[in-house]
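Of the protein chains in this complex, all but one are displayed in their positions.
Per-chain numbering from 1; labels A, B and C assigned in written order.
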Amino acid sequence: MAEFPTIQLRVAEAAASCDAAKKILLSDLREREATANGGQAITVQDRITSRRGQAFAVSLAIRATEALNASTGGQGLDVSHPVQRAWRDANAVGRHISMNWDTVGTIFKADKKIALEEHFAIEQTVQDSAGVVPHLYWEELKYRLLDLHERRIREMDENGVELMILSLNAPTVQAIPDEKAAYELSRRANDYLADQIAKRPDRFKGFAALPMQSPELATRELERCVTELGFVGALVNGFSQSQRDGILYYDLPQFRPFWAAVQTLDVPFYLHPRNPLPAHAPIYDGHPWLLGPTWAFGQETAVHALRLMGSGLFDDYPDLKIILGHLGEGLPYSMWRVDNRNAWVETAPNYPAKKRIADYFHANFWLTTSGNFRTQTLVDAILEIGSDRILFSADWPFENVDHAARWFDSASISDNDRIKIGRTNAARLFKFEV
Amino acid sequence: MAEFPTIQLRVAEAAASCDAAKKILLSDLREREATANGGQAITVQDRITSRRGQAFAVSLAIRATEALNASTGGQGLDVSHPVQRAWRDANAVGRHISMNWDTVGTIFKADKKIALEEHFAIEQTVQDSAGVVPHLYWEELKYRLLDLHERRIREMDENGVELMILSLNAPTVQAIPDEKAAYELSRRANDYLADQIAKRPDRFKGFAALPMQSPELATRELERCVTELGFVGALVNGFSQSQRDGILYYDLPQFRPFWAAVQTLDVPFYLHPRNPLPAHAPIYDGHPWLLGPTWAFGQETAVHALRLMGSGLFDDYPDLKIILGHLGEGLPYSMWRVDNRNAWVETAPNYPAKKRIADYFHANFWLTTSGNFRTQTLVDAILEIGSDRILFSADWPFENVDHAARWFDSASISDNDRIKIGRTNAARLFKFEV
Amino acid sequence: MAEFPTIQLRVAEAAASCDAAKKILLSDLREREATANGGQAITVQDRITSRRGQAFAVSLAIRATEALNASTGGQGLDVSHPVQRAWRDANAVGRHISMNWDTVGTIFKADKKIALEEHFAIEQTVQDSAGVVPHLYWEELKYRLLDLHERRIREMDENGVELMILSLNAPTVQAIPDEKAAYELSRRANDYLADQIAKRPDRFKGFAALPMQSPELATRELERCVTELGFVGALVNGFSQSQRDGILYYDLPQFRPFWAAVQTLDVPFYLHPRNPLPAHAPIYDGHPWLLGPTWAFGQETAVHALRLMGSGLFDDYPDLKIILGHLGEGLPYSMWRVDNRNAWVETAPNYPAKKRIADYFHANFWLTTSGNFRTQTLVDAILEIGSDRILFSADWPFENVDHAARWFDSASISDNDRIKIGRTNAARLFKFEV
Partner (left out) sequence: MAEFPTIQLRVAEAAASCDAAKKILLSDLREREATANGGQAITVQDRITSRRGQAFAVSLAIRATEALNASTGGQGLDVSHPVQRAWRDANAVGRHISMNWDTVGTIFKADKKIALEEHFAIEQTVQDSAGVVPHLYWEELKYRLLDLHERRIREMDENGVELMILSLNAPTVQAIPDEKAAYELSRRANDYLADQIAKRPDRFKGFAALPMQSPELATRELERCVTELGFVGALVNGFSQSQRDGILYYDLPQFRPFWAAVQTLDVPFYLHPRNPLPAHAPIYDGHPWLLGPTWAFGQETAVHALRLMGSGLFDDYPDLKIILGHLGEGLPYSMWRVDNRNAWVETAPNYPAKKRIADYFHANFWLTTSGNFRTQTLVDAILEIGSDRILFSADWPFENVDHAARWFDSASISDNDRIKIGRTNAARLFKFEV
């Protein structure tokens, strides 16, 4: 068999590959040795170069075993065959030390991101997320929601997330019609979160859950969270259901004192999605797949945000900072049309606010990438609101941190914007020291 | 006064400008004369060059009068002052013969567009559009809707629109609960449209209005319109209200025979927006400004389109061609998320269709630019669905043709795509001879 | 003639237009009056609304006269015909008070731009620019170059340019082989510029011209310009021709002390284009049209910038700030390829610098829009280097300020980025108070 020309070719290729791999590794080692001997520091650039060299050597080794593998015929399929074993080892090494070409190309970009639509649950709230995934995945999701210090930290480490700002799962507090009960749950969740953050203040910050059913209690709890617990803002899951008042959107007049407090505390308010009540959106009847993140979340949250903008809220409190997830819940794509439909009609728009809707969107809103890992959409958002107002987020545990990070770390935007969106925009918005 | 240095400078500048203008015009005339004397044809390029030269000359003349104007002091404000007069004349000429720099730069691009979300009304339907604009503008809108051969043709001529595919205003037929009445109105409107097209077959084509309250009657009317009246497709204003069946979206099973007929006739179906019934979308309560083109149209139509995609309709009738206006009613921005929310969950989606939603969107849908004259949005649409599936439209008379055309003719896309989106995509979709 | 139905229709339309125009203006006046009577301030938004209403009224008036004009037949061509006169007046008004729809839509965006590749000449240098334009245009260009306080200020006012940073025309100082003569000319030009700035410190700042033939003299003159004359940086026209040393690019070792001084002074250095010497670029032989801004400028300046980056200059002086015009002289489009050609070859690049070329480009370079008023190109630049490092400029008088401003004010980028690129990036880079 060794006499077939094809086999000879493959063996030759394998040998050549091994040889080259050896040379590259040795040459690199020699260079590093010289640097070290010369008393010079090994720079970041040296490290990248070494890793790239190693990655290429590994890829040559893989190619060598593949070449041989292909030439072993049926025997090669036996997992105990030495060629198989060599191939498995080479692959494993390639994977283990993150040596593959793609990954190494981006290793230093991935560092030190801040993520801010990242959720947890407590025992009392975890069931609220049960319907989000098929039964088969519920155990996994539940584990992810309740976990804070094991898997979550590992995901962060593996994907270059330095800091997560944590928030309670949805809809939880917002779906409790009794305002006292909502208040109690908020306090319990916020206290729990504060305790957990205290264990890892280097990796976690907190958003307050708020009983918006009562603007007064919401205000009181926000003040407590910010001034006593050290939270950096609030995250609220869309409209609140109130026993007394029905469905509450936060453009309603009774919320103005709450917003006054938010402005005074000078912390961002994250408007997070929830589903509409079934009776309020019959358009989804017969199509439950359209609920949740697929579509209904976006519509619900976009309209809530538009209501805030049209209501004049930002004329009264021009320093409010509202965060929307999912690259803006569809708003950037259609924002021009909001202000410019029937543009030949020159009368003032029929809402109480004083400016164009886009003016508030550009001045009072920030968008995160949570759950919308689409470069085209990110670029459109950049061209509508500017890269200063976009913030990396994953939406863990409903979305994977690695999906978010791998996409973001190589998305086709400028590296300067990647640093801003990945980290420094958030640091500035939340006044973190970088 | 003539002795002030500033005045002297201005007079000098004016004189220089006049002189240069004269030279340019003369030099251009001599060139053209030489061409003509030499028996050569005057090319399109010659014409552009001449016009650009003239434009520059005019701009110099304007500058000359402005320089003088500024130096006349208070007297210059008198409209009978000779400098004022000269300035007015220069400006008027500049405007009249479309000589200004911007316009001339694009004159040949603007030619020969096809527009396909362009509406008309008949006396029985015109009131349906009364609420769209403030009272002050209703007379204008009404005139625009009823007019076909005067203002409309002029708008087309002035803005390089060779052909309009006309459709009845909204919601009209779709809002008539009695199916017979809806059928009768459809027939009347379609007959009227056919008559009008017959007067200008070079400038107009027609979309059928259809009584979707009855799939059978809708099918019958569509067949009549296509085979007898020569219409090129249908435009339907969202869901239909049926006395018998309530709200009808067209993913419902009873519509499959209708879609079979659409596929057999091989004509596109334009899914046009309408507002939700107030009881069905309380999210807009207190915010009527969000209805219509501002926001509710998009949500209503996007969800209708998603229902069609998720229902498996395009598995059964894979050759259906659906057109959406307004650059896709928000779908392109969020399409990735529709298919990829919770991407770590590897189960099949919970809808009847066999493929990803995006697969149908890419294969069965076309988008028009109607009412969404935003380059960022257009670019995002191109990067989601490709320039082969985007078609110019204005949404006359609700939007201005000149707003649409001026934007489109200079939007920052490639000129090759401009030709496709402006004209040849539509020609191919509707099988027009170009 | 008044009995023709077409004429009647047109007269009716004209009457309707006039009527609507009147109503809009009156209704607007009433609103403003109410505001004023109520003691409230008239807001910017009020002003926009009023202007838009007026613009629409004017457009109706124009339409009215056009309708009539078209109905006057041959008589209407007579310039003294009253309809002609009315049409001319309506057009003139439309133009005069900048009432047209497009302009008004952007009036407030245009304000307060800073432009920084804006040139002037003195008598000794003006001839250097003589070959740039055809003979016919030389008088105009010469006037523009020598003028500082008349036409230039008017262009700035009309186009929302608050501040110009002025620089001497090209190649001038760089093309003088004798270093003393180059030094003398630099001093003269810089002194003249300082005098002119002193007359309008609110509108002008200065870049130093530098005799780079001698690094020592260049350093000395830069220090004088910054510390004594208050200049904000330097603008140098590409390589210098030295009697003694031949062609000098600034990556050469003898320039390191100069760069040390630039870093110490902490002012930006604008690397402006010039043409290669004919003997050095025979590729353009027979194609003189490719010289200058058409192509050769870009190649010359891009390579000069690459030489700086590859030489390790920015390892030694990491705080240097280099500005390139024309959206980066082509670099952003090809920057990835510079670092990634033959990417399977894992050896270090064969230049002295320690990092990827892109790392320096992202950290040490800023780009201006001078002479490259192309949105596609601007967007690509944003996606390569980020909007923080792009700065508005026109390249007056070689390019028109109005061409630059009209393009930039409506380019399809976010308004937040427009403010940064238009003004605040420059303010931060040059440490102006905003």
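Note that in this section a contact is a pair of C-beta atoms (placed from the backbone, for glycine too) under 8 Å apart; a residue touches a chain by one contact, two chains touch by 3 or more.
Values in this document were obtained by computation on a predicted structure and should not be read as measured data.
*Asks:* May I ask you to name the displayed chains that the omitted chain touches in the full complex?
*Replies:* It touches the following shown chains in the full complex: A, B, C.
*Asks:* Just to verify: which one of B:H272, B:H287, B:K321 or B:K420 makes contact with the chain not shown?
*Replies:* B:K420
*Asks:* Among C:E216, C:D380 or C:D415, which one touches the chain that has been omitted from the display?
*Replies:* C:D380
*Asks:* Which listed residue (C:P215, C:P276 or C:G422) would be found touching the missing chain in the intact complex?
*Replies:* Answer from the full complex: C:P276 touches the omitted chain.
*Asks:* Where the complex has a chain not shown, which of B:I197, B:A358, B:V401 or B:A426 is the residue touching it?
*Replies:* B:A358
*Asks:* I need the residue numbers on subunit A that touch the omitted chain, in ascending order.
*Replies:* Against the missing chain, subunit A presents residues 6, 9-10, 13, 16, 20, 23-24, 27, 79, 87-89, 91-92, 94-96, 101-102, 136-137, 139-140, 143, 150-151, 374-376, 379, 403, 406, 411-413.
*Asks:* Can you list where subunit B touches the absent chain?
*Replies:* Touch with the absent chain occurs at residues 24, 43, 45, 49, 52-53, 55-56, 101, 343-344, 346-348, 354-355, 358, 362, 379, 382-389, 412-417, 420.
*Asks:* If the missing chain were put back, which residues of subunit C would it touch?
*Replies:* 132-134, 136-137, 247, 251, 276, 280-284, 286-290, 292-295, 298-300, 302-303, 306-307, 310, 326-327, 330, 332-334, 336-338, 340-345, 347, 349-351, 371-374, 376-377, 379-380, 383-384, 398-400, 403
Note that only the chains that are shown with their structure count from here on.
*Asks:* What's the farthest chain from subunit C if centres are computed as the mean of the Cα atoms?
*Replies:* Most distant chain from subunit C: A.
*Asks:* Between subunit A and subunit B, what is the separation of their C-alpha centroids in Å?
*Replies:* Computed value for the inter-centroid distance: 38 Å.
*Asks:* Need the CA-centroid distance for the pair subunit B / subunit C, whole Å please.
*Replies:* Averaging C-alpha atoms per chain gives centres 33 Å apart.
*Asks:* Using the touch rule from the top of the page, what residues of subunit C touch 2 or more other chains?
*Replies:* In subunit C, residues 24, 101, 379, 412-413 touch at least two other chains, as defined above.
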